[in-house]
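With one protein chain removed, the remaining protein chains of the complex are shown where they sit.
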Amino acid sequence: MSDNFDVATIGSEYKYGFVDEVKPVFKAEKGLSRRVVEAISYHKGEPQWMLDFRLKALEIFESKPMPKWGGDLAGLNLDEIYFYAKPTDKRDARSWDEVPEEIRQTYERLGIPEAERKVLAGVGAQYDSEMVYHQVKEELQRLGVIFVSIEEGLKHHEDLFREYFATVIPPEDNKFAALNSAVWSGGSFVYVPKGVKVDLPLQAYFRVNTAELGQFERTIIVVDEGAEMHYIEGCTAPTYSTDSFHSGVIEIIVKEGAKSRYTTIQNWSHNMYNLVTQRALVHKDAYHMWLDGNLGSKLTMKYPSSYLIEEGARSDILSIAFAGSGQHQDAGGKLIFAASNTGGSIVSKSISKGSGRSSYRGLIKVYEGAKNVKVNVECDALLIDEESRTDTYPYMEIEDDTASVGHEATVSRLNDEQIFYLQSRGLPEDEAAALIVRGFIEPVAKELPLEYAVELNRLIELEMEGSVG
Amino acid sequence: MANQLEIKNLYASIEGGEPILKGVNLVVPKGQVHAIMGPNGAGKSTLGKIIAGDPSYTIEKGEILVDGENILEMEPDERARKGLFLAFQYPVEVPGVTNANFLRLALQAKKGGEVGVMEFYNKLQKALEVLEWDESILTRYLNDGFSGGEKKRNEILQLMVLEPTYAIMDETDSGLDIDALKVVAKGVNAMRGPDFGALVITHYQRLLNYIVPDVVHVMVDGRIVTSGGPELALKLEAEGYEWVKELVVAGS
Partner (left out) sequence: MELTSTLSRDLVLEVSKNLGEPTWLLEQRLAAWETFAKLPYPTTRTEEWKYTDITEVPFEGLALEQPAGAPLRSREELPEAVQARIAQADLAGFAVFVGPDLVYAELPEELTRQGVVLTSLHQALRSHPEQVQAALFKAVNWSDLVGTQQNRPDNSKLPALNAALFTHGVFLYVPRGVEFSKPLGVFKYLEGGKLSAGRTLVVSGANSQAVYIEEYVSPAQVPASVNLSATEIVLDSGAKVRHAHVQTLGEGFYHFHRQRAHLGRDAALNDLVVNMGATISRADVQSQMLGAGSYSEMLGLYFTAGNQHVDHYTLQHHVADHAYSDVLYKGAAKDQSRTVYAGLIKLEPGAQKTDAYQTNRNLLLSPDARADSVPQLEIGANDVKCSHGSSTAPVDATQLFYLMSRGLPRHVGQQILVKAHLADVLRRIPLEALRAHIEGIIEEKVKL
């Protein structure tokens, strides 16, 4: 046992598992139906076209079979899920004082207001089905940056909203995109005008408190020509004995010469099904990075995608997955090259521990006529225990003879020699193991904002406690 | 006995395999540098790894005493905290972990608490200076992509920062050119003093020109067969190992 280890934290591995004493002001009946969809639309006071869109999407959802690939969805019973829970009547409070006391306390506990003051350009906080808080620094507002809840986006910027909504991910895309299109609630609407560079990250923080709730946030991000932006999404939930469900849709448009980055640190409680569709359209000479960290949830199925649709576009996908006992992280990424002189990379690092399973699933597609595409994929899996498991499913579809596509993957276990070496320098075995694991994910982790990197390190230390020897 | 590293009648084998050490007896008092020489396969490196606690070996019998305390049941990290240090023959690469971070963690582990930034930095500066090394080495990953010489030099850097009581240098000279060898020796010599003992394992006499030992032991077939002063190393260099092998035959 290590001396400088905080013994008190052991056993409470998931430190965000507390339950808040918050009762929703409105909760739709359990299960999914036309009535539920209409109720959601009614509560949001939406225009008719949106209700029509939702109902059409519901039909599409019902017509599509459940995916048979990926994770085991047998335990996901949609009849037992609440599809909408409104925590408060006040949406998009501009000050934390306007957020109901109990909810504000939760975010205090999660450290959000403090982070907002120190390191963020703006914060959005979603509690159950609605964004309870949204604020962006004043100077950015003056520059025309829009950072509001998706509902406010629809209400106050309807033209801009309609121009992009469901254009990157139509409801037909997949069953869960259709589901989200029918019942979406919450999420952000972000617009960064031409040439505006937002230096600090914008952060959205998602919290599910109600048991058996489905959270279906919908986010649209438009980074206009030459603009720059970094958006961070964080997620936590209480640990209930029953399962919860999160199924977001994130649409990003990166216009000519723009740069954007979308970071997810998903740390849902281990009773969460997390099925997310996120996709970026990357235009001429623009750049988009997905940094996808999957640490929590029972099952995650999430493959951030970039479509490089104009010349010179580039995109990188960095992925970290940590699957502990009972968890399945089915993550990865897709890069679709539809224009010449485009390029990108996927780097995936996964760790499986106990009976945990991490799967990499990816697609590299180069369309005929997309000349001089260069893309490289690197997947490394680390297996801690005998019953740990990892899979790699990379698809490469290459239709152009000027493309240069590489994929390499390795599977390794914790290396005894490395552990002995570090031990011989005085580090206890657990710490040595944690250090090696941290080193393993370092190439991806170094891209994380500092406070998240610290959080990730802490988590790994906890997870590695008692895992060797 | 306090103030010495003592190996008593040590028998050991590779896990599930042949015996390698067949009754090693050896004492390295604090303040002295001892060398172990011997032909390939004599068990020299095995001895070094066993002292450090390499789990791939099985101890059949015997004792290893650090200042009178038997360490055989201790984990490698406990041994390190007791003041032992093995400079590996083949230092291990640990990608993603910077040299600086690793050194600080190891120093903290040894001291059992936080190490002040300035204290740490000063120690590093001093060591780097002796080793004629650039600070950029600190931000590189631990041995990752290092050349053979850089790896050996990095072992000495760790030695100097962690300041063990007893160091075992396992073929630290192998694969080094003469300039690198001098630098490495300079590092070890900087450590010499009344509170430091070392056991230098080498196949060649060359290293001992730069790290002059107080005592030279010759190991053959898992045993120390003879010991003497620095002149013994010169004799081995000149005459080879044949005559000591005969000692073994005669003795057995």
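By written order: A and B. Residues from 1 in each chain.
Note that in this section contacts are C-beta pairs under 8 Å (C-beta built on N, C-alpha and C of every residue); 3 or more make two chains touch, one makes a residue touch a chain.
All figures in this text were calculated on a predicted structure; none of them were measured in a lab.
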Item to check | Among the chains presented, those that the missing one touches | outcome: A
Next on the checklist: So one chain is hidden, and I want to know which residue out of A:Glu38, A:Glu172, A:Glu256 or A:Asp391 touches that hidden chain in the complete assembly.
Outcome noted: A:Asp391
Checklist entry - For the full complex, which residue in A:Lys27, A:Arg162, A:Lys194 or A:His407 touches the chain that was left out? => result A:His407
Checklist entry - Considering the entire assembly, which residues of subunit A contact the chain that has been omitted? => result 68-69, 368-369, 381, 383-413
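As a working rule, only the chains that are shown with their structure count from here on.
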Checklist outcome for this item: Residue set of subunit A touching subunit B in the complex reads 3-4, 415-418, 420-429, 431-432, 435-436, 438-443
Checklist entry - Considering the complex alone, what residue numbers of subunit B touch subunit A? => result 52-56, 75-77, 79-81, 84-86, 88, 91-97, 102, 105-106, 108-110, 112-113, 141-142, 158, 162
